[in-house]
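For this view, one protein chain was removed and the others were kept in their places.
In order of appearance the chains are A, B and C, and numbering begins at 1 in each one.
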Amino acid sequence: MKKLTLTLLLLFVTLLGFGQNHNHAFGRKINFPNVEGYVTLKADLHIHTVFSDGSVWPDIRVQEAIRDGLDVISLTEHLEYQPHSADIPHPNRNRSYELAVRLARNSNLMIVRGSEITRSMPPGHSNAIFIEDANPMLKEEAMEAFQEAKNQNAFVFWNHPTWTGQEKDGIAKLYDLHRDLISKGLLHGIEVVNMDTYSEEALKIALDNNLTIMGTSDVHGLIDWDYETQHGGHRPITLVFSKERSIESLQEGLTAGRTVVWYNNLLVGKEENMNLLLDASLKVEKVEYPGNTSIAHVTIKNLSDTEFELRNLTDFSFYDMADLVKIKPQSETVIKVKTKDILSDFDLEFEVMNAVIAPKAHAKLTLHVARTDN
Amino acid sequence: MKKLTLTLLLLFVTLLGFGQNHNHAFGRKINFPNVEGYVTLKADLHIHTVFSDGSVWPDIRVQEAIRDGLDVISLTEHLEYQPHSADIPHPNRNRSYELAVRLARNSNLMIVRGSEITRSMPPGHSNAIFIEDANPMLKEEAMEAFQEAKNQNAFVFWNHPTWTGQEKDGIAKLYDLHRDLISKGLLHGIEVVNMDTYSEEALKIALDNNLTIMGTSDVHGLIDWDYETQHGGHRPITLVFSKERSIESLQEGLTAGRTVVWYNNLLVGKEENMNLLLDASLKVEKVEYPGNTSIAHVTIKNLSDTEFELRNLTDFSFYDMADLVKIKPQSETVIKVKTKDILSDFDLEFEVMNAVIAPKAHAKLTLHVARTDN
Amino acid sequence: MKKLTLTLLLLFVTLLGFGQNHNHAFGRKINFPNVEGYVTLKADLHIHTVFSDGSVWPDIRVQEAIRDGLDVISLTEHLEYQPHSADIPHPNRNRSYELAVRLARNSNLMIVRGSEITRSMPPGHSNAIFIEDANPMLKEEAMEAFQEAKNQNAFVFWNHPTWTGQEKDGIAKLYDLHRDLISKGLLHGIEVVNMDTYSEEALKIALDNNLTIMGTSDVHGLIDWDYETQHGGHRPITLVFSKERSIESLQEGLTAGRTVVWYNNLLVGKEENMNLLLDASLKVEKVEYPGNTSIAHVTIKNLSDTEFELRNLTDFSFYDMADLVKIKPQSETVIKVKTKDILSDFDLEFEVMNAVIAPKAHAKLTLHVARTDN
Partner (left out) sequence: MKKLTLTLLLLFVTLLGFGQNHNHAFGRKINFPNVEGYVTLKADLHIHTVFSDGSVWPDIRVQEAIRDGLDVISLTEHLEYQPHSADIPHPNRNRSYELAVRLARNSNLMIVRGSEITRSMPPGHSNAIFIEDANPMLKEEAMEAFQEAKNQNAFVFWNHPTWTGQEKDGIAKLYDLHRDLISKGLLHGIEVVNMDTYSEEALKIALDNNLTIMGTSDVHGLIDWDYETQHGGHRPITLVFSKERSIESLQEGLTAGRTVVWYNNLLVGKEENMNLLLDASLKVEKVEYPGNTSIAHVTIKNLSDTEFELRNLTDFSFYDMADLVKIKPQSETVIKVKTKDILSDFDLEFEVMNAVIAPKAHAKLTLHVARTDN
């Protein structure tokens, strides 16, 4: 009787007291390691505010980015689409950038000037970032806007080529106009991830045309609501491998195509970039044969915020798992490898199921394992 | 472009009751029961948007209110303080109201037209709500604005009299000007709770001058961030006991002073209103003497979202608690009363520690308890 | 004295379904659907109490099983290993079974009489269940014990062939003695999962020799501690596809080899049994082409407690996922399939990454999808 009361009470307490999120190692802030030779910059380069069709003032965008632990954002207001113009008739297309720079002054957050060239398909929407002045970008002809972007030395990427507002089948298609833009050096990247979409066809276009692989939130409302951050969700971001932590290096890294996109638990990137990230994220910490056994206990540390899902490609079997191994974010996992004999060193080979390097193709990972207990 | 779709989607999701927050019994939505003779309207009547010094467009305010399960809000932009005027030069002080009305059209949320008369102390800041047109409220002299509010048949309440920006000691003080406003029928209420402050002195002013007790969020940023809704927090609200669910009844209820403020776990109100709420919130569900004992098991149901903290004022002792009893929100609690003999009925008397009816004074609650097991 | 009251109370609470763990759909209770033609019985058939080398009285085992929502357990005390004999000198090897039967009387939990034949390798340890009397099983020679089990019409399975206490390399090996047992019909199953181990080699032995695939907790301490049930963990169980919910049907199902083992998120079973479980667990609920698009929204319901990890084997791409799809337990997931044209029906084909049917081989799943919106 009392037990029942207690149980009921505690049950309700629990239901009422739920909701804390322990999914990220340091609260909500996103963490990925630097990679060999580069700083890993966490970027969201497609964002809106009230200065085009978003619902918040730039201060909220700055605070969201700081809460998310981002290094850099760009407020890429639509040049041509200004639904708030009855209330915000500002002719200055740089305004949200200028406000954000001031608002981020006392933080480490970098703000990149950008604008969204908003056209019907083709070419659809594109973001020009690292521009010097958004106002002259507002042109009659799409091609002129791209040309102006080039004049300003911009990095330009194609937004949501998969958007059903412009492609009813949700399939990204490369039009002649795009081929033209690419050949003229007017288009440098493509969103493979936008908001809550992933496009295999956009990935193929990126690989076939050597475009930089991009992922962005394209947020209009609140990051917290769109991505349920309180339940461990996160916005899509682009990890850019940069020589330094600066806007110049960011542009160099983007232009050189050194990106990996993080979307839900998925990583998307070109093979060489993915390999850089995998090597930096998964470290063999310890290799021991405990007790009197010939079972190698291999401790692997995951320094990233994503959970890795590895499929065993060797002939070895594991002592407590089948061939699918999960490596939790920001923690250590022990893989118990039945090596039959005690080996001084050996290789573990995995298919990284959550790391996509081409349509339906996953990265491979080889971990060289050497005993640390003798 | 995607914004409208997004907004509609969010509205739809919210209306469908897909609460994403499990902190309250029914998600994040706030629940208090109707009281004897009245509908309990959940109101936040002091809110800002980008149309004065807030950080969001009115759509976010509408969505926040729907997520919180409120019945009514007022977007009370500062008449005189317009820090965004360089970007939003709108001369129409009704604009955020008009947008909100349109955005809330497909929901049950009611929007009240209001404005904040923003002056130095005295009289400090005041909200005039239920006005017909905000624009003529913008006057040179404060007194003229209050007079215009009266002409428009407004309900006017004094905002944050405790604000350290105007009172360095944080103590609400009634100035001659306030006495004048009150005697002329130009001031009808006072915020005892504003944002994250509670003022015992404001409560005394309310009681001494028969002003309506108000509690508001005065939100400028995001409700989710200011009140950590993901951890079970909530904005301060005013419960208004109204004859019907309508704006007219709301005004009648406010004018008649029928309010209780909910702030953190605290309830603040005049004794008669508090008693209405306590009677509606705490119900004796079941009274049994189980087994062969003379210990009455009294099941009390809490129909509200606040946790009640009751102090036993009778000579009875309890079988598993000392004199302090907690009644969890939206659940049942069994109090085991050692009545020595088996009684057919008896009274439980409590001091309600979290229900303030005057400075440092708590409501009393008597529950008449009659056996239900024979 | 208070123990009985306590036990009854806990039973009552548990039967009322007030689970304390919110990780599964119905609290801590494990749920898997019945499969075509069979009832799915959730069994843990390898358990210890103080009557051999366990740490709890049988009442705790009964309560743990009820909390876990199991259909059937067996308390398989070691016949030969009795470390508590100084305190519990009971010569009756049936004692924990007899106590458990009485303790489970008012619940739905079935208790199977069983004993662990505890020998050095070969043959190692084996459980004989469905026996009539454990006492005569205690023989000098291992083979005699197996023979006695057969005389009693037992189902016998080989325990933890992978245990490093008997195999230093953790690799299950079939000895001549095992071949002999199998050929004589004295050994019918093998643990592929025991406690926190999984054995690929045991799976191969099972398949090569047509032994029943078993998974058990082999618990000695507390289920809650060993499997962190409060964090959503669960003990390994064997799902047995039985004609009815009875001990006789359970034995028939085991003898016929109709089992799938659930261990962490992994399912292990023979292909035909796995297919039965997959078909019963994953249901196409709805297929719609929303808006004006040619993207099929396929709603898949997972009726099981395991999270399925599916790899897309078709040429279709998905609108918001790459080729790896996760189907959360006891919930619905929408897969957005880009079919280019609007199709009246089509097939989705998946590799089920968490369903192992042979060493390093996964089950395949074909879902036939037909439009429901026209």
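Points worth noting:
To be clear about the criterion, a residue touches a chain if its C-beta (ideal position, glycine included) is under 8 Å from a C-beta of that chain, and two chains touch if they have at least 3 such contacts.
As the structure is a prediction and not an experimental result, all values here were calculated from the model.
Contact with the chain not shown here comes from a single listed residue; of C:Lys150, C:Lys173, C:His220 or C:Lys326, that residue is C:His220. Here one chain is not drawn; of B:Arg102, B:Lys184 or B:Lys338, the residue touching it is B:Lys338. Of the options B:Thr40, B:Gln82, B:Ser96 or B:Thr162, the residue whose C-beta touches the omitted chain is B:Thr162.
Checked against the full complex, the candidates C:Gly27, C:Gly54 or C:Pro236 give a single residue touching the omitted chain, namely C:Gly54. Looking at chain C, the residues touching the absent chain are 1-3, 6-7, 10, 20-21, 48, 50-51, 53-57, 59-60, 63, 78, 81, 83-84, 87-90, 95, 118, 165, 195, 218, 220-222, 224-226, 228, 230-231. Although one chain is not shown, part of chain B still touches it, namely residues 162, 164, 168-171, 196-201, 264, 266, 268, 291-295, 309, 311-312, 317-324, 336, 338-341, 353-354, 356, 359-360.
Keep in mind that, in the parts below, only the chains that are shown with their structure count from here on.
Centroid analysis (C-alpha atoms only) places B farthest from chain C.
The central chain here, found by comparing per-chain C-alpha centres with the mean of all protein C-alpha atoms, is A.
One finds 53 Å separating the Cα centroids of chain B and chain C.
Residues of chain C found to touch two or more other chains are absent.
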